[in-house]
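Excluded from the complex is one protein chain; the other protein chains are retained at their positions.
Up next, chain A:
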Amino acid sequence: MNMNLLFVALIPLMGAALTAWVSRFGRMGSAWTAGGVTLLALLCLLPSAAAPFDGEVIVQRWPWIPGAGLDLAFRLDGLGLLFALMILGIGLLVILYARYYLSEHDCMGRFYAYLLLFMGSMLGIVLAENLILLLIFWEMTSLSSFLLISYWRGREDARTGARMALTVTGLGGLAMLGGFLLLGEIAGSYDLSVILTMGDVIRAHPLYTPMLVLILLGAFTKSAQFPFHFWLPHAMAAPTPVSAYLHSATLVKAGVFLLARLFPVLSGTPEWSWLVGGAGLTTLLIGAWFALFKHDLKGLLAYSTISHLGLITLLFGIGTPLAAVAGVFHIINHATFKASLFMAAGIIDHECGTRDMRRVNGLWRFMPYTGTLAMVAAASMAGVPLFNGFLSKEMFFAETATFFEEHAWGWLLALAVVIAGMLAVAYSLRFIHDVFFNGEPVDLPRTPHEPPFWMKAPVAVLVAICLLVGTLPAYTVAPLLQAASAGVLQAPLPGYDLAIWHGLGLPVLMSILALTGGLLIYAARRPLFALAARLEGRLDARAIYDWALGRTLDFAGAVTRRLDTGSLQRMLLFFMLSALTLGAIGFIGGGSSLTGPRVLLPVDGVSILIALVLVAVAIGTLILHRQRLTALIVMGALGLLIALIFVKFSAPDLALTQLTVEVVTIVLLLLALYFLPQQSPAESSRARRIRDLGVATLAGGGTAALTWAILSRPFDSISGYFLANSVPGGGGANVVNVILVDFRGFDTLGEITVLALAGLGIYAMLRELRLPGPTHDDAGRPWNWDAHPTIMAALARLLLPLALLVSVFIFLRGHNLPGGGFIAGLVTAVALIMQYLTNGVEWTHRRLSHDLHPLIGWGLLIGTLTGLASLIFGYPFLTSTFTHVHWPVVGEFELASAIAFDLGVYLVVVGATLLILVHLGLMHGASHPKQGIQQESR
């Protein structure tokens, strides 16, 4: 089966890890790897690239979570192909450019890894066939763009900008999830192939409007449409290659892509026209206005990006097929000229050390080549004839002119877009005139000169595309545009003409008006600048955002403070009372009797005895709870009793686990208790204790009643299946172990992952923690000087091989007899902890590597690889197999593939347990260093 589309999206994601790893071997390595990965993804795309030109749609599908209707389904039509080519092509240029842009201090591996992550997510969006899959990739772009924008994480503005981008696009993504769910339920399928054919049904559905609003929220936040446009200028704190990539061809285009993707389904209603057209027009005007007055070079480009996105949105909002074609065309053109302009701005910033256009002047003398390239790109942005921006802008003007003729108030739209066109000409002119002419540079940190050739090359490539498309559209962009437009419309294409000259008419008149008007506005810029300076801060969406964010945080803080006063008793009280209330309501409402029909088993003396001792020990712990050490010992007795109960009811695996866990827990608690006073004061008043006693009795009684109710009813569980299939299916007689490593192996994999993460988390918290430990016991005596008595130390060393032998024994027999990786891991951990306790950390670390992370990592890797191995043989994940081998001494031995998985479990358990306990123990050493010195001298 052909699966190249999956790989197109996956290769950059996997390449991200590779790139990050390769950067260990040198800076340039990661740049080469990133470029190679991108090329590989492009090569993967090529076999399918011809189909969309013939009007075919390729759909490739692998079941992922079939029960939820979620498949790894990818589609390639003209629109997807156009975007994939832009993402990969411009991505390649950005990778080349960034290699020269990043300075020695910036970590290249991290940069390229983030970039590839983002690239993969973006490719996922444009190639997704399933809406939910699209949304997953959509959220991944939000996350990876957050990482990219905050790349210079030391800078406050980068962090703020990244957070803002994540908040706004994340909120939009949430709204979009709601919209997609509505859309999927209306259409009855989440597959785009189905949805795109059901436009009439969807538009007529009563839930159309809420669904439309939710989806548009997602698209508008991503594409920085008014009123969500404010995050984009703040995202300019990112390195310029990131801006060139995110804000020309990719991130912000994702929203526009979505409009184009769902165009056949959602467009054609008044709601669509008003919402999309209105937002587009407002954004177009506001963006163009602010762009003119930004003194920051990238700020100007940011607002012009907002404005152009508004233009594209407006075109989709107009809703005619021809407008959609124009929208697609402008997507292509904007990507090329904006990427080159951002790169040019980056070069200028790189060479001058500043981007302030009040200081960066007259660069023409220093960098004529860059100047020429920037001029061509800016002319394209302004819509000057013979450049590609002109063609799509002309189509745009033609569309608004048609609108003008067909609607009563259409002249307003035409007027607004002409004003926006004038402003675009003015800010493009400003970009060129201010930077390259307009007198001499003012107080630049560096003397500018031409950048290295390969830094200019990407700009030159993009500018060449601008020129070629602008002069020879029919020979260059026409087939791609046709395929992409067909992908958008999903219908026969309207007739259009890509000629440069359409003859005299309203569109040409509008173009001329825009060009001359733009020149006039720029000529009259000084009074306008003064006006803009006075208006500065009046319409600041950021202030509203900050206000809303602040209020939300305050509200959340107030609610949390009200509920969580830091008192554990209070939390437990809430919890118990709500559980009791819900349980009581359920029981009374259910109306069934407490005792079920099952015949009770006879009671034997041993069980009663153990139960009574258990009760006595539990009460004893309660009474002794203020003497912490004593209470702990009593609790240990409780644990041992429970192990006995497991033995009594023939659950030897549980008993072994309970025993070993008990030992580890006691050691852990002892280590922690060291930092606490040995006596805890009485903290509750008498009335409160009586209340707590009442609640505890009720809760305990409720649990007992529930257990009684369940146990006294006949209950068919799945255990019969496990017992019957353990030997034939899993090849092991120990059902518990077979369940752990085979039947529910996926659960176990999840659990050891959680254990590994918990271990690493605790390690991260303890690593730099310094707690002052007491130097005396509570009677004022100093601790004994002899922390590691010789007799115990020597004999514990003798015990180590014995204990390890036991652990190997338990591990190997685990599949058929009580034991297994988990118990063996705990036994090993206990044996090693014995060495730490009796011989000291220094002694043990001299003999045993204290780097436990690889152990955990290997464990997870072995567990996962065992699971993946079954995929290679065509079985589901974690299928196990087994065979019998004859070992020379041991005799007949059963070898199951599950034993490899069990080895993974074993390693993770050993690693995580030791990691936690050893670092808790190391805190002791750090808390009284004097003892450490004494040990050294001994």
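Simple rule for what comes next: contacts are C-beta pairs under 8 Å (C-beta built on N, C-alpha and C of every residue); 3 or more make two chains touch, one makes a residue touch a chain; residues count from 1.
The rule is simple: contacts and distances are computed from a predicted model.
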item	value
Record-based protein name (UniProt) of the chain missing from this complex, from "Multisubunit potassium/proton antiporter PhaG subunit", "NADH-quinone oxidoreductase subunit A", "Carbamoyl phosphate synthase small chain" or "Succinate dehydrogenase/fumarate reductase iron-sulfur subunit"	"Multisubunit potassium/proton antiporter PhaG subunit"
Which residue of A:Pro210, A:Gly586, A:Gly700 or A:Pro789 touches the chain not shown here	A:Pro789
Which residue of A:Arg686, A:Arg781, A:Arg847 or A:His886 touches the chain not shown here	A:Arg781
Interface with the unshown chain - residue positions in chain A	781-782, 784-786, 789, 791-792, 795-796, 798-799, 802
